[in-house]
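Removed from the display is one protein chain of the complex; every other protein chain stays in position.
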Amino acid sequence: MLGNLFAGFYQFADVFAFLVLSAAGLAIIFGMMGVINMAHGEFVMCGVYVTAASYHAGLPLPLAQACGTAVAFLIGMVLEAVVIRPLYTRPLDSLLVTWGLSLVVTQGTLVLVGSTFPGIGTPLGGFRVGDYTFSAYRMVLFAAAIGVLGFVWFLFLRTRFGIQARAVMQNPGMAQALGVRRNRVYALSFGVGAGLAGFCGALYAPTMSLIPTMGSSFIVESFVTVVVGGSSVLLGTAPAAVALAVIRTGLNAWYGQIIGQIGLLVAVILIIRVLPDGFTGWLTRRTA
Amino acid sequence: MLKLLDGPQTMGRGPAFWGAAGLVLLAALAYPLFADPYDVGNFGYFFVWIFMALGLCLMWGLCGMLSFGQTFFFGLAGYGYGVIAIDLGNGPLGTMAGLAAGLVLAAAAAAVLGYFMIYGRINGVFFGIVTLSVTLALAYFLGQTAGPEWAIGKARLNGFNGMQGMDPLTFPGPDGGIVLEETLFYYVLILGLVMVYLLLRMLANSRFGNVLVAIREDAERAELLGYDVRRYQLAVFVLGSTLAGLSGVLYTSWGQFITPSSIGLPAASMPIIWVAFSGRTDLTATLVGTFLLLLGFQSLTIYSQETALVLMGALLMATVLFVPRGFVLGIGDLLARLTMRRRREPRPAAAAEV
Amino acid sequence: MNRRDLLLGTAGASLAAALPRTGQAAGPPIKIGLLEDISGDLASIGLPKLHGTQMAVDEVNATGGILGRKLELIHLDPQGDNARYQEFTRRLLQRDKVDVLIGGITSASREAVRPIVGRQNAFYIYTNQYEGGVCDANMLSVGAVPEQQLSTLLPWMVERFGKRVYTVAADYNFGHLSSAWGKSIMKPLGVEFVGEEFIPLGVSQFAQTIQNIQRAKPDWLYMLDVGAAQSSFYEQKNAAGVRLPMASPVKIMLGFEHKRFPAGVMKDMYAAANWFEELDTPEAKAFVARWRAKYPDEVYINDMGYNAWVAIMLYKQLAEKAKSTKLADLRGAMADGTLGVDAPEGRIVIDPKSQHCSHRMRLISVDGENKIKIEKDFGDIQPFWLGQVGCNLLQSNPREQYTPDNLPRR
Partner (left out) sequence: MTTLLELQGVSRRFGGFLAVREVDLAVAAGEIHCLIGPNGAGKSTLFKLVVGRYEPSAGRIHFRGHDVTRDAPHSRVQRGMSIKMQAPSVFRALPVRQNLHIAMQHHVPPAELAREEERLLELLGLASEGARPAGELSHGQQQWLEIGMAVALKPTLLLLDEPTAGLSPEETFRTGELVQRLAAGGMTVLAVEHDMSFVKQIATRVTVLHLGQVFARGTVEEIVADPRVAEIYLGVPHAA
């Protein structure tokens, strides 16, 4: 009994963590700048590869994961300045440019690093509740997902950067007139978005097989979560992840993975039809 | 009617443009006389995709609707063609019925999906996301039809490995009909492309086309000029999607094979790449650019092998960053500016009289 | 210099070295068209296949070519895209006019190629192990098929570990068909299938599956997952503390997971293979040494790469016996059912009825240190199933793929 209850929670926590971690970076970049980052999966892959390489070079895993996150963050900042900034007034073009970027990065990695990369191995082992054994690391992932939401909350509501960022998001012209340096805010936002993608990769690195195209495993789920959530990470992503995790866990458990996957897409279509700006729009309208 | 061939929505006009276009057409018609039959067939194959690109140009470039669903209709029509052709025993009867069925299926699906979205006031980026979701759902669905229970009549959908067993399009004629392949395929597709291109050009410059650009620029304003915006959007969505269906039928006929991977990612993003690269607001640019891009990507794949995808990605990034209106349109603008300067007209838009 | 020049260059160089021994080459080169993915998702499998073919071409050229003609290899990279497979099949057959077409990884790519090969009436060699059943006179299959991999492996697993089986399969033709094969082989043995799951391609998260497995309490797992994303299952299963024996026709010798994953993850994986790099015969060791001398960075010499090498050697035997490269002559040369090649695994013979090959099958396992152990040698196994169900290419050419639930009409 206890085992089954905990198993249900564990399944939910696992899907929830995957949705939140893979979507957070994309949501920040979309919400802040209206840019749909098609290279999101490649930032995740960057986090994975840097983590694995640092780990094989002898760093302890947590430090290697920090490296993966930091490198993705820095690359994000640089790319923002070089290819994203000229396109702020053309959101569809930024979609194309990031798609091109993802082609270059995926295939470039294949040519330079090779078609496979040695894996790490999941730390912490398993534990038992009732009839089932579980991976302890999965609980770390769940905690990390909660942590990411907390971090985003803190960053946007409790820091100077966050206040400026929200001002820019609401009214870029006015914020600039008030002395907010918009370019710096955008660069940092993109960096944070990329860094969170890298963090997602760093966390999942020990649980997956590593190939250059692995970023695509995260893409569908992260897009779905962002679409359902709408433009705000705080109001949208978290409730969207909860809702989708419930839908997907249920469908997976009762009907199998393929129905879970198609069901997720159908949910997206219906939610867009009913809530045009996702949960964000719904919640802001209710509170307005 | 014919004067609609030139107008504000299309680049190029007058004897110089049409003379050049005629020369290109003549060269294309003469090409099989001296070229390797393989190259003729290969060019014919490139033409297959251009219908889909023109459809997207119409929807996205002229009317502002970014559909990520071109391969959805491509796939529906392709599978529809296969099912009908196989079940009616192939030959002229089966394949012609298959062609009709594929196009009707694409058009009907576009009408239903379009009604759901357009009258549900889904627009902008969300239009793209809904069309992409539907497309991926179809690809996933078809991918799991491997079992024998997934058959329509004699035609097995056959999951990820794809459907086969349909004949190429066959016109009625002696000896069981004239099979549309190789050089004949090339000529018939040129004929089809010229017709579709000219018709779309006239459509773009007609009153209908004027309304489309008005909707693209500001849908609310267009509505307050008395235009039933949603009906126009639906009509364009059905037309553009049916063109994708035409590509789907032709592709299936060409290779006698279609799989779910022709529908899902990355296939679904290819039409957008072609049209964006070429210059989405112009039909001529899309026509020329799509062909050049197909040829270029294939050549890159053949000659640069491992680095092909890197080069394609870099090419795309460079185009977007440095030639924002699209590669072909950028060159077109340059030509227009040069000739206009000679005629001392202030700017190309001066030619907007009707 | 692009890769194609490089290939021709090395092939030419080895030929030059060989000339003094073999005398003048007679006639124009024999063109080999090769389609292998070296970019995209499947690059890790396509690269060893390319290497195997290159090595074979160089070796054949070094010993005088075929019928005194040297081999010219033309490789194109379809990037894992079915449409590119179609384009390049046409290109190789119509423009380059290759004498034989080789390659393709997924079954979908093979099915993309076959209709075009059929219309051109060309000769095509498919070098992968696969779900079996293609009855097509234009195709020669070199890889192992279910009666070789599964009829050996599965009964052994049942006897050794028990009768409660849980199947995890890719939701893909290969997964469905191999699962059906498993049922038809194991049902008569009294096996109880305590669970069966089909996973969409590209899925990388398996917590639900792992829990379902724990609930069902199987004796062992029948693994039919495909692709890198799905192979994340093993790491996750291991982390959750599930330790069960596993059997699969596509792991280890094909995906070399024991070279890519940390030790312990693939522990107790069993597979039936016609080739694996650790094979301990003098012929195999010599083969590995030649390969490693040529491609020192190869992560693993997998069975597909090896099969690609075998394909060229078989082609050489066929063409030399037929004294021709025409399809009808080649098929005539294999018609008596004796034509074969002495390969590192043992002798491989072509079955003319199905145009599939016999293989020496060995059962291997992985231990906790990622070391391979040979559990059993099954000897030579014939590709008998197609003949049994009525495919006879000596009499008719249906160009169909048959499966246990799609049998030819008699």
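For clarity, chains are labelled A, B and C in written order, and residue numbers in each chain start from 1.
The definition used in the following text is that a residue touches a chain if its C-beta (ideal position, glycine included) is under 8 Å from a C-beta of that chain, and two chains touch if they have at least 3 such contacts.
This is a predicted model, so every value here is computed, not measured.
Visitor: For the full complex, can you list every visible chain touched by the one that's not shown?
Guide: Across the whole assembly, the hidden chain touches B.
Visitor: Determine which one of B:V179, B:A214 or B:L315 touches the chain that has been left out.
Guide: B:A214
Visitor: With respect to the chain omitted from the figure, which of B:Y79, B:Y140, B:Y227 or B:F327 is a touching residue?
Guide: B:Y227
Visitor: Since one chain has been left out of the picture, which residues of chain B touch it in the full complex?
Guide: 8, 207, 210-211, 213-214, 217-218, 220-229, 346-347, 349-350, 352-354
Following the convention adopted for this analysis, only the chains that are shown with their structure count from here on.
Visitor: As a test of understanding: of all chains, whose mean C-alpha position lies farthest from that of chain B?
Guide: C
Visitor: Roughly how many whole angstrom separate the Cα centroids of chain A and chain B?
Guide: One centre to the other, that is 34 Å.
Visitor: With chain centres taken as the means of their Cα atoms, state the distance from chain A to chain C in Å.
Guide: 38
Visitor: Chain C: which residues touch two or more other chains?
Guide: 39-40, 171, 198, 200 - these are the residues of chain C that touch more than one other chain.
Visitor: Which positions in chain A touch two or more other chains at once?
Guide: 107, 110, 216, 220, 258, 261
Visitor: Please name which positions on chain B make contact with chain A in the complex.
Guide: 66, 116, 120-122, 125-126, 129-130, 133-134, 136-137, 140-141, 144, 265, 269, 272-273, 276, 306-310, 312-317, 320-321, 324
Visitor: Which stretch or stretches of chain B touch chain C in the complex?
Guide: Interface residues on chain B, with respect to chain C: 36-39, 41-42, 45, 140, 143-144, 146-148, 156, 158-162, 164, 251, 254-257, 259, 261-262, 267, 298, 301-306, 308-309.
Visitor: Could you list, by residue number, the parts of chain A that touch chain C in their complex?
Guide: Residues 7, 10-11, 14-15, 18, 107, 110, 114-122, 124-128, 131-138, 206-214, 216-217, 220, 249, 252-253, 256-258, 261 of chain A touch chain C in their complex.
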